[in-house]
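As you look at this complex, bear in mind that one protein chain is not there, while each of the others sits in place.
Chain lettering (A and B) follows the sequence in which the chains are written, and residue indices restart at 1 in each chain.
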Amino acid sequence: MMAFLKKYEGLWLFVHSPAAIIAAAVAMVIIFGAVFASGIALVDPYDLASFSLFDGLLPPVWQEGANPKYLLGTDDQGRDMISSILYGARVSLIIGLSALAIAAFLGVGLGLAAGYYGGRFDIIVMRIADVQLALPAILTALLIDGIARGLLPQSIQQDLRVAVLTLAIAMSLWVNFARTARASTFVEMNKEYVHAAIMMGQRPSRVMFVHILPNVLGPLLVIMTVDLASAILLEATLSFLGIGLPADSPSLGTLIRIGMQFLLSGEWWILWIPTIVLVALVVSINILGDFLRDIFNPRLR
Amino acid sequence: MVYFILKRIVQSVFVMAAVAFLAFSLFRFVGDPVTQMTGVETSVEDQERLRDELGLNDPFVYQFVRFTHEMVLGDFGFSYRTRQPVANMIADRIPATLELGVVALIISLMVGVPAGVYTALNSRGVMTQTILMTTLVGVSIPTFVIGIMLIFIFGVQLGWLPTFGRGGTVHIGNWQSSLFTIDGWRALLLPAITLGVYQLTLTMRLVRAEMMEVMRSDYIRFGMARGVPMRSLYYKHALKNTLVPVITIVGLQFGGVIAFSIVTESVFQWPGLGLLFLESIRFVDIPVMGVYLVVIAFFFVLVNLVVDLLYVAIDPRLRIRDVHDGLPEKI
Partner (left out) sequence: MLSIKGLTVKFPSRFGDFTAIEDVHMTIKPGEIHGLVGESGAGKSTVGAAVIGLLQSPGYVAGGTISLGETDLQSLTFAQAHELRGDRISMIFQDPQTSLNPLMTIEDQLIETIQAHSDVSEATARKQAVDLLEEIGIQDASARIKAYPHQFSGGMRQRVVIALAICTDPDLIIADEPTTALDVAVQSQVLDLIQRLAQERQIAFMLITHDIGVIAQVADRVTVMRNGHVMESGETAQVLGTPKNAYTISLIDAVPPLDRKIDRFHVPKEDGIASAQGNMAERWLLEGQRHDLTGLSVENLTVAFEGPRTSLFCKPPTYVALNDVSLNIKPGSIMGLVGESGSGKSTLAKVITGLVTPQKGVMNLGGAALPAGKSRSRHHLSRQLVQMVFQDPYSSLNSRHRVGDILAETLWFYGFIKDPTERKNMAASMLSLVGMPPDAITKYPHQFSGGQRQRIAVARALLARPRFLICDEPTSALDVSIQAEILNLLKDLQAKFGLTILFISHNLAVVRQMADDTAVLRNGKIEEVNNTEALYENPQHEYTKSLLAQTPVMPPSWGA
């Protein structure tokens, strides 16, 4: 009864929350555009032959001097803004999601084990987490990036940028998962269904993943949403700082950095349109995360 | 209580040692220090001699101990890029970042805590919903975008405030401060707001969540039931209990302030530690990167020790421990 109501109630709340609906719609549109970028986009921003300098700096259609072919105008290279943004969003999402997957896998695994075994193993994991916490996300990511620059030979650095960036972001996010999973596991460890499973003589891995994990998924799901937003922001920030992705495979952050050159001139769209898309994406994900948090913790409603 | 503090100090030393080790590994293994220090024309023999002089052929543990020892003495080595002592470079930059961070933190607390209390106590008001929505957008806008927006509005469009640098500064001993001139404050305002906004939204949301949790507790309901004045219930009973967890987060937020100061300093060309760190990453200036790490970790550990002391001051349960308390009946 309760399970059904809860599901039903989640749906009910969703239907009655305009913010959540709009957020979901915006996120869907951006994700859809990113996934099918190669089909939708007018030009391929990676292909130098597909655009021309003669089309450079065209404003969006509602401004004078626009070319109706480029709805949101073009940048100084003559790239269609919409195409750049779709491809940029794709890069941002790919990095964000893969970083999230790595962080979740590592964090949840370590957190569950730390909560289950307790004792020395727990202390070691948590001390590592402490050190990680003393080095905030951006710092960790920058550091890993710096190390990669020092270690990897110049020739392969460009090719590995995406991997390094993903790893750097993942390394700064796993602590969230580990701490949440550990705290929830501690709570579950005092519940009798876990005692029952241990008493029967079930293997620790089975107790952890079959019995405990489904019960701690709720808070982890919230962390996952919030951290996806963080990962995308982190990627954008690193690219903005100029140590993320190079300009020839731009993410949303890189687009904004390029747009900064036009802050003082009249070509506002080159800076602000990618900015709006980035903010819209992150706001939507955060609204959905907030909504999930409300469902799992109804007392804060 | 003494044990609690001692334990924290030991933990802090552990964290510092780990970070020092990280910095040392950076220095030792990321790139070859000798190649970095010498030019192409240096002969192999000279390189070998330098290697010996630097002690790079000594046993690993010995090198680490010496590295740590030098760090403790304040000898941080030389920058690959500028060939200056890292200690001086860092010392020059600390005031700018510290002033920026502290002002930002103050802004975030001065606005965040009252806003959190207000939205917790009037949880259904229109005002609350508006504030909550605004803060949600607030956490979602990357710091650099906030900076750009502020520069665009107040610097470019309105032309009220400078958009880069520290403005007029005053020397107090070795400390270069922008807090004593109007010009300095004008320059500080936009970066400090940029840096403070994100922390502000976090503080507000946290205070709100904790306060709502406390307001539902039995002792607040009991206070209601015996007619304790609402004002006292809100601001004496509830707020004090809310502060316990909030203080921890403020300690952690300091880390956030430092991290985001890198971004803010980059946007506003603010000559602080963050900008130095960014430059050193671009040029793979390992000694500066390592020392920056150690300095940041040191501040972090220091702040969290202060937080622990505050904890003890607020929560009597940590001050006096009853033997009857917390005996486990569980496995």
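Just so we're on the same page, a residue touches a chain if its C-beta (ideal position, glycine included) is under 8 Å from a C-beta of that chain, and two chains touch if they have at least 3 such contacts.
Predicted model only: the values in this text are computed from it and were never measured.
> Would you mind listing the shown chains in contact with the chain that isn't displayed?
Its contacts among the visible chains are A, B.
> So which of B:Thr163, B:Asn241 or B:Ser280 would be touching the chain we can't see?
Once the missing chain is taken into account, the touching residue is B:Asn241.
> When the complex is taken as a whole, what residues of chain B touch the one chain not shown?
Contacting residues on chain B, toward the hidden partner: 2-3, 6-7, 217-219, 221-230, 232, 236-237, 240-241, 244, 314-317, 320-329, 331.
> Take the complete complex as the reference. Which residues in chain A touch the chain that isn't displayed?
1-4, 12, 191-193, 195-203, 211, 214-215
Keep this in mind: only the chains that are shown with their structure count from here on.
> Nearest whole angstrom, what separates the Cα centre of chain A from the Cα centre of chain B?
About 23 Å separates the centre of chain A from that of chain B.
> Taking the touch rule as given, give the residues of chain A at its contact with chain B in the complex, in rising order.
Chain A residues touching chain B: 19, 127, 130-131, 133-139, 142-143, 145-147, 149-151, 190, 195, 229, 233, 236-237, 240-243, 253, 256, 260, 263-264, 271, 275, 278-279, 282-283, 285-287, 290, 299-300.
> Tell me, which parts of chain B touch chain A in their complex?
Those in contact with chain A are residues 11, 14-15, 18-19, 26, 29-31, 133, 136-137, 139-145, 148, 151-152, 156, 209, 212-213, 216, 252, 255-256, 258-260, 262-263, 266, 277-278, 280-282, 284, 286, 289, 293, 296-297, 300-301, 330-331.
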